[in-house]
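Here it is: the structure, laid out below.
The full complex has more chains than appear here; those shown keep their coordinates.
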Amino acid sequence: MTHSIAIIGASGYTGAELIRIIATHPSFEITALAANSKAGQSMSTVFPHLRHLDLPELVRWDQIDYAQIDLCFCALPHKTSQEVIGALPRDLKIVDLSADFRLRDPLQYQAWYGNPHLAPDLQAEAVYGLTEFYRSQIASARLVAGTGCNAATGQYMLRPLIQNRVIGLNDIILDLKCAVSGAGRSLKENLLHAELSEGYNAYAVGGTHRHLGEFDQEFSALAGEDVKIQFTPHLVPANRGILATGYVTGNGHDVHAALSAAYGSEPFIEMLPFGQTPSTHHVRGSNFCHIGVVADRLPGRSIIVAALDNLTKGSSGQAVQNANLMLGEDETAGLLMVPCFP
Amino acid sequence: MTHSIAIIGASGYTGAELIRIIATHPSFEITALAANSKAGQSMSTVFPHLRHLDLPELVRWDQIDYAQIDLCFCALPHKTSQEVIGALPRDLKIVDLSADFRLRDPLQYQAWYGNPHLAPDLQAEAVYGLTEFYRSQIASARLVAGTGCNAATGQYMLRPLIQNRVIGLNDIILDLKCAVSGAGRSLKENLLHAELSEGYNAYAVGGTHRHLGEFDQEFSALAGEDVKIQFTPHLVPANRGILATGYVTGNGHDVHAALSAAYGSEPFIEMLPFGQTPSTHHVRGSNFCHIGVVADRLPGRSIIVAALDNLTKGSSGQAVQNANLMLGEDETAGLLMVPCFP
């Protein structure tokens, strides 16, 4: 059975990545593409790498006939997303890739994003889209909120450890290195090749990155108490990839065992042998997440390193994985492409 | 029907790319992987990006039971390849990715590669693997010689123009820019990140690059007279991609028309609208080749720019395309992955 798919916000990187994945998906067919600022243009103009595909022309999102759509991906900026989704039919299946429905508490949303939420009812309805941990709710959800790409990486590393109390909860430090596509196709000076290539830096230092809202919400819920981690993202000169280095207190072998137990049957999470750590290059362009654990020379401390592709497992791949569940397809359908190395 | 596939030379980049493609191929199954220098190792050690795949362990090529193999890819260095293929069963279907069977004339082989050919009978048997132009011969071939990656790019640009005499044959200049994976996984100083990143240069300048042997052979055969082009490759700081800029005499619109006519129904060759030129980023990781034509301000001169991924359309993707034909499968099977941009 073929599902009719719409993408709103198709002119950004996550939109392009959705199309890249869906183009070879066995049962998804793209029937509508929207990007208000580029309505009327062809996708081959906006993204020449898609020129061989027979794709519908870009339209405004309100020009789509949603009655014909089985599932809609929404890849808009936060704040815009809640406006648009608020105006879409209430029976339309939606996977939202923005930040708008990740936080369940309207006050937390406002605290992290600076504006009051315009669709708190949808916020309540939305299921958090970290597939491996919300699988059954996602399968029956109408509206799924894709996670932050950094938030996904950190949670893959830490959720089983927090849940099983394998590590201390008061001194978790997450040092994350993110490639530039995580910032989207926005015209900012620091995203220019001339500024970024041969340069790298920390940003949002000190606990101001918005994905901390997701960590706080999820980790505290898991632990049944307030858990607040330290989180420092860095921008590195690469196009795709997140490498997260976690510093925790806890026995290395216990940490490795807990993660291995949690992910033993997961199709997309690969545990490396104890003592090995991953590289972003080895997950590039794929839906896989590689995780490694090392015991530090200081007794009782461990280092965990996780790698995934921010555009795929961190965003559009996760979105398709959730859509598969929502539409009753095999969860891995369309998502088994091998990492593109070198 | 599933075909049993072996890969000899699986520890290099073209070997890894074959596995990347075949892993999601609907009817190919990898049953043997050989790499003499790494026999006994697992592929996940040699290429960690393949760790999620259930692949056979690396063996020596003489340990494979070829009676069980439907088709064998051979991704060895030239000279080694002719030795190995010479020792394989004579009824085994083989796609060779080396340079050993590209040149039909043993003297030309010796002139360009410096050593006498050890298997001239196989050289005579081999079919040149530029799919779009040798399709029927490939379909019935036992041994197919994959083309040089630069040679493929230049021929896509020039064959229809030479065949149809749309351009002058005495002043064809091909200025080619190749990414670093074209040099393979060899440990050479100039391939180090520290040497290549932020640097680029010409090499094999003056007509010494071995792929010229293929150009001479193919273009002269097409024209029915001696055709010798100028060809200068350059190494640029990127991992994948070939961008070839061709300078020819001939009317731009005629050039565009001839190429458009030649490739109108080809699944992997995309002609850009007249006046537009491609980028390597838009074919990255895919089996597509994009070609654009511009008329120069000087009357009667045209510029053609072609882009493809050296590891895919220039090598392993081409090899799978040929294997599809040899095994009676759809020519595009397993090869429709969308370019990985950004």
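Chains here go by letter, A and B, matching the order in which they are written, and residues are numbered from 1 within each.
To be clear about the criterion, contacts are C-beta pairs under 8 Å (C-beta built on N, C-alpha and C of every residue); 3 or more make two chains touch, one makes a residue touch a chain.
Just so we're clear, the structure is a prediction, and the values are computed from it rather than from any experiment.
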Assembly copy number, counted for this structure file with 2 shown: 4
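As a working rule, only the chains that are shown with their structure count from here on.
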Cα superposition angle of subunit A on its copy subunit B, in degrees to the nearest 5: 180
Rounded Å distance, subunit A centre to subunit B centre (Cα mean): 36
Subunit B-touching residues of subunit A, taken from the complex the two chains share: 13, 16, 19-21, 23-24, 47-53, 181, 197-198, 239-240, 268, 270, 272, 278-279, 281-286, 288, 290, 336-342
